[in-house]
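Take a look at the following structure, please.
Of the protein chains in this complex, one is absent; all others appear in place.
The first chain written gets the first letter, and so on, giving A and B; residue counts start at 1 in each chain.
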Amino acid sequence: MLNSITKPVQEDVWVKSTCFMCWNTCGIKVNKVDGVIVKIEGDPDCPQNWGKTCAKGNAGHMSLYDPNRVLFPMRRTNPVKGFDVDPKWERISWEEALETITARLKKIRAEDPRKLVISTFDTRGQSGVFWMAWAAAFGTPNQWGGGANYFCGNGFHPVTYLTHGTWFGEPDIRHCRYLMLFGTQNGSVSNHLPMDLAAKMADARMDGMKLIVVDPVGINAGSKAHEWVPIRPGTDAALALAMINVLLNEEGVYDKEFLTKYTNGPYLIREDGHYLRDHETGKPLMWDLAAARPRPFDDPAFGSVALEGRFLIEGKQIPTAFTLFKEHVRQHTPESASSITTIPADTIRRLAHEFGQAAQIGSTIVIDGKELPLRPAAASWYRGAIAHKHGMLTGLAIQFLNVVVGAIDVPGGHLGNNPVSQTAPLHWSPVPSADGLIMPQGYARRRKPPYPATKVKPPERFDLLELCPVAPYGTTFFTEALLDPKRFKLSYFPEMLIVCRSNPLMTCANPDRMAEALKKIPFMVAFACEMSETAEFADIVLPDAHYLERLDANPNEPTEFVGAGEGYWYWMVRQPVVPPRGEARGWVEVLYDLADRLGIRGDAYALLNATLDLKEPFAYKPTEKYSWEELANRWMKSWFGADKGIDWFKKNGFLITGKKKVEEAYTRVFLTPRIPLYVEYFLDAGAEVRKVTEDLGIRWDTDDYQALVNWKPCPAYDHSVPGYDLFVVNFKLPFHSLSYTSHNALLAELSEKNPYAYSVLLNADTARKKGIRSGDRVRLETEEGYEVEGQALLTECIHPEVAGIAGCFGRKSKALQLSYKKGVHFNTLLPHATERIDSLSAALDSCVRVKVGRL
Amino acid sequence: MARLGMVIDLARCVGCDACTVACQTENGTPPGIQYAPVFRKEVGKFPQAKVFFLPTLCMHCDDPPCMKACPTSAISKRKKDGIVLVDQDKCCGSKACIAACPYGALHFYEKKSGMYGEKITEPEEQALKKFTPGTAQKCTFCSHRVDRGLEPACVVTCPTNCRIFGDLDNPESRVSQLLRERNSVALRPDAGTDPSVRYLP
Partner (left out) sequence: MSRPANVFSEDYRIGFKEQQVWSLPHALEFFLLGTGAGLYLFSTWFRPYFTGQLVSMLAVVAAGMSLMADLGRPERLWRTFSNLGVSWISRGALSVFFFLAAATVGMALRQFHLSPSLPRLPAIFEAVASLSALVAMLYPGLVLSSYASIPSWNSPMVPLLFLVYSWLTGLAAEWLLFFFSGTRDELGVSLGIGLFLLPCALICLLTHLGAMARGGLAVREGFRLLTRGSLCGWFLGVVLTAGLLLPLLLIGSAIITGEFIQLTALVSSILVLAGGFFLRYCILKAGVYPPLF
């Protein structure tokens, strides 16, 4: 009836693009009717998600049309900054904003370009590559990942780099029959490639793959497991090492061939813990059983290599690395691990046994005519397990479970995301270091690999990355340095912060402390879509284009967003479906506008030509000023051919460049570089850090630089002031992403109705003993005196020693009416303290002890 | 003559709510109205405990009590495929159907409002044109898509492929096959509705 009086539809089109509601990059098609986006669907042809989109992806356009969006440049007129302080915004023109910023930037660049800091999680694809080149051209090393590097992949990426030779990894669900998840929700629409993994895991579970979920919280991933193994937070390494101990020392189940060929297990180790090296070549030695003598690891004359044993060399009994490893894990008995993890010793033995049996050591499979080892057992881990003080060691311990059964980069095991590409236009493959260990190359080297260790020197960057030779990023230290620069002997202080797509006031640790840190930076420019907490602290706010309003070439970096194992190579595009609302502009385009004013465009182009390896005639000419679209166009044409310019991508959404060959899908047996089961280079790296920090008089923890992996208690494990008897942990919900989505109308509605979203989850028995019932208002308080309040929800699906808080709620910016003060803000409970940061991976320990009381 | 139906494989579902939201944007439903909510229930005792997810929608009952309750004959069952639809041009807003539906599949759309409050966004403006205030609304099995040969939005989006759509009367269809191969249950069998949505536990 009402339809008949409305005018007929003029325009009804579908535009292909790439989602950006979480850090993944699903292919989408977007329906625009009469200029308005009305619907988002998965692109059924895109190999990343085959037409699937999660709740967030479906809801994406609602944040574009959010009536509270920032649409104009604004200047703060209230110099006082703080939560619930009205910044008294005053609308200004773009020109005025850019002129103000340029003046400041010019001054900074002349003085010391390091005084400019850029904080963003917008690190992938065209935007990512271009702002990084801009920053390099400007001359600042100060990139601050914000929440994104606080407790994200800290103890993951370095481990996948060391073991797979690439940035990311995932279990090979196609062939896996036994999957253990340690603190990650693979398959439950979290972590990376959530659409792909959700479908594959559902298939695999139906086909009988056994899923074991080790997690203090069982409401999402744990609920789909065959066995949910509730664990005390921060103790995953104890479990993994006990399982390894059972496999090596009780059951004798391990892949000798794999360990011999593909790890440094056979390397001979001196008394001081270093490799025994060949006098002439300096190469690490292995023992040749046939010749009864040591030889350099890559000596072609090797008879048979000794994996285990002690060998008399120059009057000393010299053990192999594997021997030491095997003896070392003996201390991790299931019994001792049981008292650490709260998992019964029998269960630990059984899990180890099942894992070892499931790995089917010795079995093979033929794929595309090539015979490959088949190891259908894998352990996967992410944020939950490694967001702890000793996160890197934990990551290694879990990955070593895969290593000892040979389940690395072979069918059924744990795979790296594309360490090798033999498909045009890009080729890369890891190479062996002088010591024979895996070193990523080419595309796979775009982020910071942990090996070889980077040079340790007095810190110049505010994230103190110089003191973190094996970490992927140092972000967590940034806040520490801002709060106390003298402590780290930094000779300058940031003058200006440009922040975009990062919300440190919500996603890092205690926001009041973070606010102190931010307030110390004299001038802050925020690009924003919504008026986030962080944007509210800015001196100038600039309206940024929403992801459905902007262009990004190649957002799906293949070492992260192309599934591991069999599948396709593909390259995507994110494109504007509608023009930016209000006066919004893509933030990196604005940076390049500033580059002209600063005279650094040419320098940035030169860097880009190198990074992207752009070929003539498409390389950027330093004298030219290309539009954002033309920059994408030249890049695409240079890589994919003159007929595959940006228009082609806009029309087709993505380009499939080929189907992966077996050598690309299951790389292990086609590669020679080895996996360090014995992390010898940590010893030197640690010594370096010790030396430099001692020289500077910086107190710095170097204990974790050890060659053999251990479990160590995190701060919350140790102290236990009476009354503070619960650990508090955080977990993601499938329908929310970080802080960003909490204000999206459709998703906020889900939070309102979902019993778990806005609540404090307490184990039913534990709560009853405390006299707390579902629905009661409770206060959680840490020893440091940080506290949050929320509504208790009693559940059977949580460890009795744990209080669970979902997502990133409890927003503090009044502009976000739908989420303002709704739910509980987990991060408020986390103290900023150097002692709580993993010195290897820079992860902030994300569990604390709390006292829970009824209000 | 067909009988369109859905089989929902509960073993696959991970409770991600993608279906709920996909349905909302596909149909542009007014704030607060969800045709396809996912319900949850805890089963078992720690540590043998888990959350059980139950995705729902209108069951497109073979014998729909909503239709029998409706005084205005606004609810009908399509002859060609069994889809149960509310004709909002006939509905007088009595809400009888809402009470009569055992599954909570009917919703009352009271008056125009926006998800973000007073200001109604452009997509909402477009979508709300399709809704008559003061009438009952419910899942249409995406009849507008089905009529174009497409599957429902909630089916297409589901990351675990646990919603399977097809003709229950056609023995060759996936849905029929699944119902033959695996045990299935209907919700609220006591209500005698003979629903066209079946669940594989």
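One rule holds for everything that comes next: contacts are C-beta pairs under 8 Å (C-beta built on N, C-alpha and C of every residue); 3 or more make two chains touch, one makes a residue touch a chain.
Values in this document were obtained by computation on a predicted structure and should not be read as measured data.
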Given B:A11, B:V146 or B:L187, the one touching the chain that is not displayed: B:L187
Option from A:K753, A:R779, A:K814 or A:K851 whose C-beta touches the chain left out: A:K753
Listed residues B:P47, B:P65, B:P123 or B:P152, member touching the removed chain: B:P65
Chain not shown, touching residues in chain A: 753-755
Hidden partner chain, residues of chain B it touches: 30-34, 37-41, 52, 54, 56, 65, 67-74, 90-96, 98-111, 113, 132-136, 187-188, 190-193
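Quick note on the criterion: only the chains that are shown with their structure count from here on.
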Between chain A and chain B, centroid-to-centroid distance (C-alpha), Å: 37
Chain B residues within the chain A interface of the complex: 9, 11-12, 14-18, 20-22, 24-26, 28, 31-32, 34, 37, 40, 42, 44-47, 49-53, 88-89, 114-117, 119, 121-127, 129-132, 153, 156-162
Of all residues in chain A, those that touch chain B in their complex: 1-3, 6, 33-34, 36-42, 44, 51-55, 57-59, 61-62, 65-68, 187-189, 194-195, 198-199, 201-202, 205-206, 218-220, 222-225, 228-230, 734-735, 745-747, 749-750, 753-756, 763-765, 795-798, 800, 817-818
